[in-house]
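Shown next, in structure tokens, is the structure this report addresses.
With one protein chain withheld, the remaining protein chains of the complex are depicted in position.
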Amino acid sequence: MKYVDEYRDGKLAQGIAATIAREADPARLYHFMEFCGGHTHAIARYGLEDLLPENVRMIHGPGCPVCVLPMARVDMAIACARDPKVTLCAYGDLMRVPGSSGASLLKAKAEGADIRMVYSTLDAIRIAEAEPNREVVFFAIGFETTTPPTALAIRAAQKKRLANFSILCNHVMTPPAIRAILESADGSEADALRVEGFVGPAHVSTVIGTRPYRVFAETFGKPVVIAGFEPLDVAQAILMLVRQINEGRSEVENQYIRAVTESGNLRAQAEMADIFETRETFEWRGLGWLPDSALRLKAAYERYDAEKRFGLVDVPARDNPACECGAILRGAKKPRDCKLFGSVCTPDTPMGSCMVSPEGACSAHWTYGRFREAAKAAPQRRNVA
Amino acid sequence: MSLQQPIRRKLDLKNGRVDLSHGAGGRAMGQLIEDIFHAAFDNDWLRAGNDQSAFAAPAGRMVMTTDAYVVTPIFFPGGDIGSLAVHGTINDIAMAGARPLYLSASFIIEEGFALADLKRVAASMGEASRAAGVPIITGDTKVVERGKADGVFISTTGIGVAPAGLSLSSDAARPGDLVALSGTIGDHGVAVMSKRENLEFETQILSDSAALHGLVAAIMAAGGAGVRVMRDPTRGGLAATLNELAHQSGVGFEIEEEAIPVRSEVAAACEFLGLDPLNVANEGKLVAVLAPEVADAVLAAMKAHPLGLDAALIGRAVADDNRFVQMRTAFGGGRIVDWLSGEQLPRIC
Partner (left out) sequence: MCLAIPVQVSEILPDEMARVSLDGVTKIVSTALVEDLKVGDYVVLHVGYALAKIDPEEAERTLELLASAGGPLQ
């Protein structure tokens, strides 16, 4: 696969790993956060941390829209889907996210709700056209990569004069979340939260460009390197971060030059600006209520807004008190620190969103971290044949 | 004066549909069974028209398996529910090192199912059964109301015979054993998913659905008692099979990602959907755990067989109390290959 395989090359990986090991100052620790859940998944899937020296560690960030979706919003989607007129369309990632009392879209579907998994908003529009007597609601989540497809779905609904299509909008924004992480370090979490630099999201950046990250480099003094999606991209970005730290720089650098430009995708930005406005505040699992961090439809597009169309209300929901997803999403705790991890909370029986999503820190640790722990615990035993 | 015989109308195989009378036990059902199933499976047992069929008990240990097939869509690139049912049941028998002898097939058909489709399924089963040399010797038909079955469900039983003294067993893997895989993974699952609603891909990927008893015979001839266990990685894919064997045998596995054959189109389809080929179903592949001294001979025998051309050694069993299946990625790092939780769903993230 062109533009894929070359960036997964194991030989090049060994080379970069050696360079990182050589250039990382053995006298200090480097803590970098990969913000984007897709990067978390790539790091776990390819075992990238195995190639890093001991003193370069990755903290998994909250850039996983499934992980940060609060229970109350999942409950809202389920309530909407229970309306017999409604056909709720959702991306596959959302089907098993736990709502309150162990509910989920998958379970609601088993109970009779018309919930359909789709690959794209294009499919939801097609369903609305094909089934005019159904109220088709698209459960929209995602950061800035996924927001333009939702915007275009609304354009398509307008153009086709669809009277039965609406969006349940849960789109969130990346820069406010990064800011929240940097501002949230208090005395108690200060040590755990020593994020010294960010591996910036790949595809969010194709949309928003590199400019929005400048504030983090300039005002907060944290280097940001935007990285492509493949493991070699992430490895190279980590090397670039190590170099920035060593050289005392804090800049925004772009490793993903083949797809990301400084200004980003202007057409996508224009569509988003036209259709959406910023919510005053929005709840993020783990980060609390953040101002100006999420989107809703503008009044002019009210009839495509499922919350208004169906009078949906936000009913506050509490996470399982023992679930540490919040602290884990901030990077303040590790999955192992959560009492539920591995016993009550497993990929088969997820208690929180960090375990449901393959990008969540807990899911990544289950797949990858336990392996490293086991290897450390019994290196001899493994080699006995 | 002789009584007029009622005119036996032919089934409208072009436009007709199954209705409740076809399951009621009367003439309509008899006609359905004869014109569709007996016509397709044609053998002496079925021609005798009994509710059961008898055969001489073969020498050796009897092996029996049962399976149900509910795949959607019913017709997919490279196969259909019928051929899948024949191959899958034969394979369950074959994985025990046994020779498959007979099959039974029971049909639960939804009211409204097109007769043309039923005929197509039956024809496909008949062909698969003949090609494999394993006849369908008895069956049953039921019709349920619209909405109570997804088109058609097929339930099967397979009977086979294993030589006395054969000890293939899922708890037989030992540290040091080698793991062989008979060919490319992910073909079936991707072929089926490509047709499912909302996931339309135009691909040339065909299901790998196949009867493996010939390949198994070649493996057993080459490896004998050095073949510890075989299993076909169906639902849950290679990941599920390796984890099952690890747990049942109390060992770990170490596998090499680079050694696992995957067609580039299957890899590409998995990229589109955010799936891992390790979790995708296969219907014409097997995993064999082998004593090290027979591995080379068995691999050669597999590669010489039409269903094992891409066979490869992909790893080995190791001592591991955690029973992890560990994989060295092509990138050079390591990770655990776990069972997938729940239904495999395509991702956006």
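Note that the chains take the letters A and B in the order they are written out, and that residue 1 is the start of every chain.
Please note the rule applied: a residue touches a chain if its C-beta (ideal position, glycine included) is under 8 Å from a C-beta of that chain, and two chains touch if they have at least 3 such contacts.
In this text, all values refer to a predicted model and were calculated from it rather than measured experimentally.
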Options A:28, A:57, A:258 or A:339, residue touching the unrepresented chain: A:258
Which residue of A:72, A:103 or A:152 touches the chain not shown here: A:152
Residue touching the undisplayed chain, where the options are A:59, A:113, A:157 or A:232: A:232
Residue among A:119, A:139, A:165 or A:368 touching the omitted chain: A:119
Selected residue (touches chain absent from view) among A:87, A:104, A:206 or A:363: A:206
Sites on chain B contacted by the missing partner chain, in the whole complex: 200-205, 264-265, 267-269, 271-272, 274, 347-349
In chain A, positions touching the absent partner: 1-4, 6-7, 11-16, 18-19, 22-23, 36-38, 63-65, 91, 119-123, 142-143, 145-146, 148-149, 152, 201-204, 206-207, 228-229, 232-233, 236, 239, 255, 257-260, 265, 267-268, 271, 359
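The rule is short, and it goes like this: only the chains that are shown with their structure count from here on.
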Touch list for chain A against partner chain B, complex: 1, 4, 8-10, 13-14, 17, 37-38, 41, 44-51, 64-66, 91-93, 95-96, 106, 116-119, 123, 142, 146, 231, 346-348, 350, 357-359, 366-368, 370-372, 374-375, 378, 381-385
Touching residues on chain B, where the partner in the complex is chain A: 175-176, 198-199, 252, 258, 264, 267-268, 271, 273-274, 276, 316, 318-322, 324, 326, 328-336, 338, 341-343, 345-349
